[in-house]
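One protein chain is absent from this view; the other protein chains keep their places.
Order of writing sets the chain letters: A, B and C. Residues in each chain are counted from 1.
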Amino acid sequence: MTRRAIVHRVAMAGPDDVAGIEALLKNGQVNASEIVAILGKTEGNGCVNDFSRGFAVQSLRTLLGAYLSPTQLDAVPMVMSGGTEGGLSPHWIVLAARADARMDPPVTPALALASAVTRKLSASEIGRPAQADLVRGAVLQAMQNAGIRDLTDVHYVQVKCPLLTASRAAEVRGDVATPDMLKSMGLSRAASALGVALALGEIDAIPPDAIGRDRALWSGRASCSAGIELMTCEVVVMGLSPDWTGDLRIDHAVMHDAIDSAAPVGLLARIAPGAPLQGAAGQIRAVLAKAEASSGGSIRGLRHTMLEDSDISPTRHARGFVGGMLAGLIGLTDLFVSGGAEHQGPDGGGPIAIIYTTKEHS
Amino acid sequence: MTRRAIVHRVAMAGPDDVAGIEALLKNGQVNASEIVAILGKTEGNGCVNDFSRGFAVQSLRTLLGAYLSPTQLDAVPMVMSGGTEGGLSPHWIVLAARADARMDPPVTPALALASAVTRKLSASEIGRPAQADLVRGAVLQAMQNAGIRDLTDVHYVQVKCPLLTASRAAEVRGDVATPDMLKSMGLSRAASALGVALALGEIDAIPPDAIGRDRALWSGRASCSAGIELMTCEVVVMGLSPDWTGDLRIDHAVMHDAIDSAAPVGLLARIAPGAPLQGAAGQIRAVLAKAEASSGGSIRGLRHTMLEDSDISPTRHARGFVGGMLAGLIGLTDLFVSGGAEHQGPDGGGPIAIIYTTKEHS
Amino acid sequence: MTRRAIVHRVAMAGPDDVAGIEALLKNGQVNASEIVAILGKTEGNGCVNDFSRGFAVQSLRTLLGAYLSPTQLDAVPMVMSGGTEGGLSPHWIVLAARADARMDPPVTPALALASAVTRKLSASEIGRPAQADLVRGAVLQAMQNAGIRDLTDVHYVQVKCPLLTASRAAEVRGDVATPDMLKSMGLSRAASALGVALALGEIDAIPPDAIGRDRALWSGRASCSAGIELMTCEVVVMGLSPDWTGDLRIDHAVMHDAIDSAAPVGLLARIAPGAPLQGAAGQIRAVLAKAEASSGGSIRGLRHTMLEDSDISPTRHARGFVGGMLAGLIGLTDLFVSGGAEHQGPDGGGPIAIIYTTKEHS
Partner (left out) sequence: MTRRAIVHRVAMAGPDDVAGIEALLKNGQVNASEIVAILGKTEGNGCVNDFSRGFAVQSLRTLLGAYLSPTQLDAVPMVMSGGTEGGLSPHWIVLAARADARMDPPVTPALALASAVTRKLSASEIGRPAQADLVRGAVLQAMQNAGIRDLTDVHYVQVKCPLLTASRAAEVRGDVATPDMLKSMGLSRAASALGVALALGEIDAIPPDAIGRDRALWSGRASCSAGIELMTCEVVVMGLSPDWTGDLRIDHAVMHDAIDSAAPVGLLARIAPGAPLQGAAGQIRAVLAKAEASSGGSIRGLRHTMLEDSDISPTRHARGFVGGMLAGLIGLTDLFVSGGAEHQGPDGGGPIAIIYTTKEHS
C-alpha cells in the first residue's frame, strides 16, 4: 500500500516542553503509532554533561507512554542533538508515516522514511569495523523498509549509536577501541558514518586504522550521534520512493568547508528555482546539517581559533557559525545543526539535507 | 593636497603577533607616521577579563614605539575587539593616509578617513548625555579632518570610549550612571552611539533616560567599544570625499536582525554588480560589522537561547552566528565582527560597512 | 506522639539516578508517606539554563508518583541546587519523619523538621516586602508543625521561592520588582532570606529598598533558592525539639568570609569534641552551606577575580572554592553547598548547618 510521510517541525520552550507534540497527537495531525522517529535540537552544550538530551527523551517517553505500549515506545528512535548556539532555535522534528488508501500511483517519488536497528553490540565492537558492518546492514534494511530502491535515492541517514563507559569496557576486560568515554563517542560516530558510506557505495571498504583517522573517507548523507542509553545502533533512512505519495520531498548537498554557502544555495535553488535568498523558507519542513571545526586549524588558509579555545568546545563554535550561515541563507533558525562530524562530509564541512514540500504556499 | 587611504588586513597568529604589521613598515608599504588608526580582532572572550586586547595593544605600542614619538604614538587610536567565535579569524586592520602629489582631481570620491579625540570626560559624564554631546562634536571634527563634506558620505564611525571603575566612581563621590563596571561599558557604548547618531542626523535629540534603554534610537553607521585605558573618546570616521584619491571605497548597510542576509547581499551587489555569492571577496579590504542577541529572546518569532546561556555570554553567541552568516555570504573569515551593539543598528541587528577596491583583480 | 527524624544522604550517578532512593523505599528504610522534603545537589551550572535540576525533579516525581497520590506528591518540597564544582559530589538528601511509639520522653531534644507553604504570590509581590512577610509566617507555621518551641532552636531554614518570567510580569502589567528574570531570582531569594530573618528575630524590620541591597541585613540560618515551577514559597524548617527522639541532631555556624574555616571548625568541635580534623565525618548525615563571591572583589584585602570572569559565573567559582575548604575540614565531598546567598550570611560568607548523629560509630 502507498504510504505518505508526515513531518512536523515543532517549537520547544525547554527540553521538557512536549506540548507542541501533544497538540499534534490530540488534534489527530499525527497518531502516536505512526511516528517513525523524533529528532530534537535541545539547548544544552552538546557535549558530555548535556542533560538537556536525556531530559528531552524522558519527557518524550512520558508523553508517548500514554499512547504506546512499552515495546512500541522502545521502537521509536529518539535522537537528541544538544546545542543551539548563536540564534539557533530549539525544536522537535516529528517524522511519521501514514498508510494512504489512494489508488493512483504517485506522479513522482515522494519522501520515504523508515528505521532499522542492529543487534546489540559488544563493547569491543564499538568504534571498530564490526560496528560499521552492522550499521551498513541496518541502512540497507531501513532502505528496504522504506521502499527506497536506489542508493542514490537516499538523501539522509540518521544513526544513533552507543558509547563506551568504564563498566562496559570492564565487561570485555578492556578490549575496547579506547578507554576514554568522550573519544568513544567520536569513534562510535565515525564507525557508524563509515557504515553508512559502505551501505551507500560512497566507499568500498574501510582500510585498517581508518576509523576516526582518515578524513578522506566520508559519507555525504550520514549524520551520527552517540548516546549512553543504547547498545544497538538505531538507523533512520530518508529518501525518495515511488511507493510513497504526498507533497514532501528531500534533497541534500555537501558543504566542503564551514563557509561553503554554494552547497546550500544550490540545494535551495533546486527546491525553489528562481526564488530569492530565503525565498524557499515557507516550503521547508526540516533542515538537517552537520558542522565541525576543520582539523587543520584554518578555513581557506585563514586561521580559526575553535580548536584552541579552552572555554568553549569546538563543536559549540562550529554549530553556531555554520548555523549562522545556514540561517542567513535559508531564513529560518530552527535548523537541526549537529556537531561531531567524523567521516560525515569532508574535514571541516558536512552534509546538509532539506525536507520540503512542493506546494509553494504552505 | 589630495590624500590617498591605505588599508591593510593583516593576519595575526596571536594577540602579540605584530610581525605582519612590522613587515608593512619595513618594506615601506606603510610609514608609521601615516597610520591613522589600527583595529584588531583578537581571540579573547570579548568580555570583562579579555586580556587579548590589552596584550595586543601593548604589543602594537612596543612595535610602533620604535618608529614614533610618544606623542605621535598616543595619537593613534588602537581599537581591539575581542572574540573570534566560530570560524572568525584574528586579524589587524591598518588604516593609513598618504599625501598624494597627483595633480589630477580624482574622478570619483574615494575612501577618506581621519580621527578626532574628545577632551577627557569626568566619571560623572560617562554613559550620560554629556558623553554623547562630546562624541557628536568629535565626529564632526573628524569629518572635517577627513574632508568629508556631507553627512551621507559617512559610512562608518568607530568610537573607543571609557568605562567606569570603582576608583573613578569614587573620584566623583558616586555620581555615576551605574556603579557596575560591566554595565558602564554598555552605557558608554550607548552614549557614544547616540552621539554618532546625533552627529549624522540619524536622531534629533536624546530623550531623557533613553541611553541604553530606548532601542528604537540607533545609528546605522556607529561601532563603539569601551576600554579601561582611556578617559577620552577616540573617534575614527570613514567615508567618501572628493579630496581623496585611489581605488578604495567604502559603503554600508544595516542588518535588521541576526539573519538579515538581504542587507549584506545588497551591499555586496553594489560593490561587485552581477558577481555570484562570495564573488566580491577579492575586492574587499575590510569588513566591519556589529552583532548582538535580540533583547526579546527571539528571531522572527523563533526563540533563541543566547540570553539564558550561563556558560557562554550572549555577545560570544552573537558574534559567531552573525560571523557565520557574513562569512558564508562574503567568502572571507577575517571579518571585524564586534559585539555590544547598543544603539548601533536596530535591536538584534547591526551595521555592516565594507572597505573595498574598485579594481576587479587585486 | 513523639516523632523521629530520618535523614539519608544518597549518591546520584546523574540527575535522573533515583535508584538509591528507590532502594530506600523498597527495603523499607523510608516510607514514601514519611518524606518531608528532598534536597538534591545536581551537577548543572546552577544558573539559568541548568536543566539538571528540572531533570532531577521530573525523575523524583516519576519515582514517588508510584507511591503517593498527586496531592501528597505536590506536598513534598523538592529543592534542587545546581553546581558540584571542584570535587563536590552530586547527591540527594532525603528528609523524613516517623511516628515513634516509644513512651519514654527523650533525654535531649532531637532533630525536628517540618514544612509549610505560603499562599500563591502575585507576580507583583515577588522580591518585595510582601514576600518576606509571607515567608515569615510560613517559617513560624513550619516551626509549629515541627514542635520547635524556641527561635534559637531553629538551625536551618530552606526556602524554595518563585521567580518572575515575562508572562508573569505581563499579568500584573509590569508592576514587578525587576523585569529581568535572572535578577528576579536574586530578589526572590533575598526577600525570602529576610523573611526568615524576621521570623527568627535576626532582624526587626526590613527598611525601604533593603531587599537585595543592604548586605548588613542577613539571616545566619536561611538557605533560599528560586525555581520557575512554583508561585508559592515552600519552607522547610530544621531544628531541635523535645517532641522528637532518636540520635539525630543539628547545629549551625556562620562563615564570615570565603576562607572562614574557624566557623566550621568550631561547629565540628561541638559535634565531635576532641576529634581531629575530618574526625566527625562518620557522624555526619548532611552538610548544608551557602557560598558566594564577596561583592567588594576581595577577601581579607586580597583581590579575587570571581566577579570579572566572563567565562565562569561567580556562583560556580564560589561553590567550588568554599566546597574545597569545607571538604578539607570535614572529610566528605557530598556537601550541599549552594550559591546565591543574598542576605544568607554576611557578604561573601554564608551559613553552614550540619545534621549529625550522636552515635560515634555509625
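Simple rule for what comes next: a residue touches a chain if its C-beta (ideal position, glycine included) is under 8 Å from a C-beta of that chain, and two chains touch if they have at least 3 such contacts.
Predicted model only: the values in this text are computed from it and were never measured.
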| item | value |
| --- | --- |
| Of A:N31, A:N49, A:S69 or A:T152, the one touching the omitted chain in the full complex | A:N49 |
| Of C:E34, C:D311 or C:D347, the one touching the omitted chain in the full complex | C:D311 |
| Omitted-chain contact residue, chosen from C:T178, C:T232, C:Q278 or C:T358 | C:Q278 |
| Contact residue for the chain not shown (choose from C:G86, C:G147, C:G282 or C:G296) | C:G86 |
| Sites on chain C contacted by the missing partner chain, in the whole complex | 11, 13, 43, 45, 84-90, 258-262, 265, 277-278, 293, 298-300, 302-306, 308-309, 311-312, 316-318, 320-329, 331-334 |
| Residue numbers in chain B that touch the chain omitted from display | 14-16, 43-44, 49, 51-52, 54-55, 58-59, 62, 311 |
| Touch residues of chain A, complete complex, unshown partner | 45, 47-50, 166, 181, 297, 305, 308-311, 313 |
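Note that only the chains that are shown with their structure count from here on.
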| item | value |
| --- | --- |
| Centroid spacing, where centroids are CA-atom means, of chain B and chain C in whole angstrom | 48 |
| Chain A: positions in contact with at least two other chains | 43, 311 |
